[in-house]
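With one protein chain withheld, the remaining protein chains of the complex are depicted in position.
On to subunit A.
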């Protein structure tokens, strides 16, 4: 048996409309770089990054999916194994924001019930083209009891923070499960009093 170089393995999934910047977010997080000229993702892509949280080495296995409807039969088969899902829209694209509801329904249908979710409003560096206000993003997140952040892969805003927060939420749940096997599921932004919800770290 090979020696494990990590303590925990978390499987994350990035979903959202085509062109909202999922691949760029992942690339910024895993390689700390940005390029606007990514080929479109066909099917599913994959990256690994190890982070350290509360003294634990956590290996994040992140799946990046194609956004277009055609690929849903392929990509939804990945929902089941995911422990955390990042749902991305583009603040300069109204439609991608409206579709958040559709993506949430998809999660309900295909993912584990206790999957950790997070909504990201990406491209927040492009303030001159913004059409979705931060308040609307916060509102929809609050309505569904999900974490929310505005991010920019380009200006490297909140990318690391978003992944770490999602990982921490999963960690909370995992360690909770270790101590008491039969814990009830908690809605994230209400139950855990000791952890502030993530509404406060958005970019300016």
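Here is the rule we use: a contact is a pair of C-beta atoms (placed from the backbone, for glycine too) under 8 Å apart; a residue touches a chain by one contact, two chains touch by 3 or more; residues count from 1.
Operating definition for what follows: contacts and distances are computed from a predicted model.
Undergrad: So one subunit is absent here. Using its UniProt record, which name fits best from "BUB3-interacting and GLEBS motif-containing protein ZNF207 isoform X1", "Coiled-coil domain-containing protein 22", "TBC1 domain family member 13" or "U3 small nucleolar RNA-associated protein 14"?
TA: "TBC1 domain family member 13"
Undergrad: Based on the whole complex, identify which of A:32, A:52 or A:69 touches the chain you can't see.
TA: Only one listed residue reaches the unshown chain, and that is A:69.
Undergrad: Could you pull out which residues of subunit A are in touch with the chain that's been left out?
TA: Touch with the absent chain occurs at residues 2, 18-19, 35-40, 42-46, 48, 61, 66-74, 77, 128-129.
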